[in-house]
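Input: a single structure, listed below in structure tokens.
Note that one protein chain is taken out, while the other chains of the complex remain in position.
== chain A ==
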Amino acid sequence: MIKLDNLTKVFDTPKGAVVAADHISMEVPRGEICILLGPSGCGKTTTLKMINRIVQPTSGKVFIDGEDTTDMDTQSLRRNIGYVIQQIGLFPNMTIEENITVVPKLLGWDKARYRERARELMAMIALEPDAFLKRYPNELSGGQQQRIGVARALAADPPVMLMDEPFGAIDPINRAVIQDEFLKMQQELKKTIMFVSHDIDEAIKMGDRIAVFREGKLVQYSEPDDLLAAPRNAFVESFLGEDRALKRLNLVKVNEIVSDEIGTVSPGDTLEQALARIDDFGYQNSILMVNDQRQPVGLITRAVARTTRGYCRDHFQNVPATVGLDDDLRKVASLMFAQDTTWLPCVDDEGRVCGQITQRAMTHHLGARFRAAERTAQAAAETTSKE
């Protein structure tokens, strides 16, 4: 757990004092990722660097696992905090292996142990140990270097990590891959992480909580969904962008809004029966056909069912797409637009139909959160005006 208590930094510059961080108080629960988000120069890096004392706080305190770090020995404090700097900062004079094992060596691990650890870390960041360990940083691509930077910070398995735009130098496609890898890693490692970003999409994807900064002040500290649903003020709202409702699609999984009520037909049914079921369920265009294992095999359209005689197995169309329970709504929306449909069947891990997801349900779900948030905001405004 990381707790910041009125953390403040004032830089004395020739042009006068710059308040880079202004009474920042916040708490990151153990095992969570907190994203520090905000425009350039708002004090994210400064706040981060006060935690490992690269920057001396002007006032205020940092607690790690309840312990005040003010009087701790700086070196041992830092060895227990993994640090990924904004500029990567691999040591060019050392091989990748030496870079990764710097901290374990400082901590006095024996050789067998830290060499083993280096291979383990390489596997974790999906780089081939034999191909990379003996290379030098200048022989790696920017993205590979950034992964090594993360591995170096993870090496001694510190409970707390500070990461300053760790994926900044990577192109969007590889960034998404690394973000996914990192999240998977975090599910096992359960580190307490402070993560600086100025990319809202990254923040929403990676963060358990998001702290929005503006000019040295912490403006809002919420979970991503709350942040998007109820931005505290106009600044946060404009920073999140006008498509913030769409961004929430990333956060909701299919299993949260799937409806398990779905009418189906089987290949042996007649088209007449199919038409009756389409009407029974009130479907507009079509009904799903499933086989004995309840796997989706085709669509019977209303038009075909009305105008043709015969069995379903002879007159179906292909299923345009299906979605899994763990997919996010962004993918669902994208599929719906691409296939020009208002509903999609959901399948479980074995590929069996377990329900459907409709455009209406999606809109309703997102809207419900907005309406609730607006009501709370209104209520809050009313109470303040009464006071």
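Following the convention adopted for this analysis, contacts are C-beta pairs under 8 Å (C-beta built on N, C-alpha and C of every residue); 3 or more make two chains touch, one makes a residue touch a chain; residues count from 1.
The working rule: contacts and distances are computed from a predicted model.
Novice: Pick from "Osmoprotectant transport system permease protein", "Sarcosine oxidase subunit alpha", "ATP-NAD kinase" or "4Fe-4S dicluster domain-containing protein" the UniProt protein name of the chain that isn't shown here.
Specialist: "Osmoprotectant transport system permease protein"
Novice: Among A:Asn93, A:Gln187, A:Gln284 or A:Asn318, which one is in touch with the chain left out?
Specialist: A:Asn93
Novice: Could you tell me which of A:Phe63, A:Trp109 or A:Tyr136 touches the chain that is not displayed?
Specialist: Only one listed residue reaches the unshown chain, and that is A:Tyr136.
Novice: Of A:Val102, A:Ala245 or A:Ala276, which residue touches the hidden chain?
Specialist: The missing chain is touched by A:Val102.
Novice: Spell out, residue by residue, where the missing chain touches chain A.
Specialist: Residues 52, 54, 75-80, 83, 85-95, 102-103, 106, 136-139, 152, 162 of chain A touch the chain absent from view.
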